[in-house]
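If you scroll down you'll find the structure; I have some questions about it.
Here the complex is missing a single protein chain, while all its other protein chains stay put.
For clarity, chains are labelled A and B in written order, and residue numbers in each chain start from 1.
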Amino acid sequence: MAHDTTEKIRSHAEHEFLKKKRSAEMRHQLTSFAIMIFLTLIAFTMVAAGFSTYLIVPIILLLAAVQVVLQLYHFMHLSNKGHGTVAFFMFSGMFVAFITILALVTIVWW
Amino acid sequence: MDLNKRYTAQSWPDHPETATLEGKNKFVGFWLLLAAETVTFASLFATYLALKDRGPEGSEFTAAGLFELPLVFAMTMILLTSSLTSVYAMHHMKNHNFKAMQAWLGITVLLGLTFLGLEIYEFNHYVHLGFGYTTSAFSSAFFTLVGTHGAHVLFGLSWFIALMIRNSKRGLNMYNAPKFYLAALYWHFIDVVWVFIFTVVYLMGVIG
Partner (left out) sequence: MSSLAQKKGFGAVIWDYLTTVDHKKIAILYLISGGFFFLVGGLEAMMIRIQLMKAGNDFLSAGLYNEIITMHGTTMIFLAAMPLLLAFMNAVMPLQIGARDVAFPFLNSLGFWLFFFGGIFLNLSWFMGGAPDAGWTNYASLALASEGHGIDFYSLGLTISGFGTLIAGINFLVTIINMRAPGMTYMRMPLFTWTTFVASALILLAFPPLTIGLFFMVFDRLFGANFFVVEMGGNTIIWEHLFWIFGHPEVYILVLPAFGIFSEIFAIFSRKRLFGYTALVFATILIGFYGFMVWAHHMFTVGLGPTANAVFALATMIIAVPTGIKIFSWLLTIWGGSISFTVPMVYAVAFIPSFVAGGVTGVMQAMAPLDYQLHDSYFIVAHFHYVIVGGVVLAILAGTHLYWPKMFGTMLSEKLGMITFWFFFIGFHLTFFIQHFLGLLGMPRRVYTFGADQGWDLFNMISSVGALFMAIGVLVMLVNVVLTTVKNVRVGNDPWGDGRTLEWAIPSPPPFYNFAQTPLVRGLDTYWIEKMEGNKEGMVYAEPLGDVHMPNGSIIPLIMSFGMFVAAFGALYFLDDSKPWALAVLIIGLGITFGSMLVRSLKDDLGFHITKEELIEDAKRGGNTDGLK
């Protein structure tokens, strides 16, 4: 833990560029947020409108999955550089989560 | 690492959360914890789904009869928005703008507290209807799943508040930047779990 960061001072131009890049990124995040809100609205509206259960369940589960992907990849930056290993473990966790849920919803009451 | 070292927006590293080995370790370790939390919540969800609507002979409580969407919708919107405000906070953390970061974190905390208040109101409402923790297998599974999420919200809020107070005088440095970043990650994860709770517990509960 001896290795502190080597200090690097950015030039003014570099700094401005980075700032712009970050602002663009932030706009991107806002778009993701708008999509999330939109997806949530669809899910609630579908249930409130009272469509057939067989139609609603797969669709709202899919919407939830899309929302989670947005959270993980945009808000939590899972797609960024240096996230490979942790993404692998996260997916392993999701795999175990999936088979756990699968087992308990399918075979418990047989 | 030198705590008194002052950074400017120009000398602040690109990714302050992983700029030191300590930060890197915390970052990886925290993601691994989130993987474990995924399995934890999966076990709770699985149990909830297995026990949904199950109760003693003649039990009147079912998900379809119990849950009401307007409150859940409000809670969902509040928590989703708080996820966005914590993104804003991290945006300012990366720009080394401490004041703006604190402000956004403050908004996040307020939204989180509102969410928690609504959840307590909701639980209280159910208990008054006679649907307590020990009423049925369904009630135990419901309160444990949603309550565990609520406990995570509470922990996340305490974490944010402790960080904000502790660092209010000294600003951002290499030592606390990873801490802010991880607290924000935790907050997003709480939101991820909630997305599944409102979908699987409430929406799928209401349609029966």
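Just so we're on the same page, contacts are C-beta pairs under 8 Å (C-beta built on N, C-alpha and C of every residue); 3 or more make two chains touch, one makes a residue touch a chain.
Just so we're clear, the structure is a prediction, and the values are computed from it rather than from any experiment.
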item	value
Among A:T45, A:S79 or A:S92, the residue in touch with the chain that has been omitted	A:S92
Residue touching the undisplayed chain, where the options are B:L51, B:M75 or B:L105	B:L51
For chain B, residues in touch with the removed chain	1, 3, 21, 24-25, 28-29, 32-33, 35-37, 39-40, 43-44, 47, 50-51, 54-57, 59, 133-141, 144, 162, 166, 175, 179
Chain not shown, touching residues in chain A	1-2, 85, 89, 92-93, 95-96, 99-100, 103-104, 106-110
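Heads up, the rule we're going with is that only the chains that are shown with their structure count from here on.
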item	value
Chain centre separation in whole Å, for chain B relative to chain A (CA means)	14
Touching residues on chain B, where the partner in the complex is chain A	1-2, 9-11, 13-15, 18-22, 27-28, 31-32, 34-36, 38-39, 41-43, 45-47, 49-50, 69, 73, 76-77, 80, 83-84, 87-88, 91, 94-95, 174, 185, 188-189, 191-192, 195-196, 198-200, 203-204, 206-208
Complex interface listing, chain A residues touching chain B	1, 3-5, 7-10, 12, 15, 18-19, 22, 25-26, 29-30, 33, 36-37, 40, 43-44, 47-48, 50, 53, 56-57, 60-61, 63-64, 67-68, 71-72, 75-76, 82-83, 85-86, 89-90, 92-94, 96-98, 100-101, 103-105, 108-109
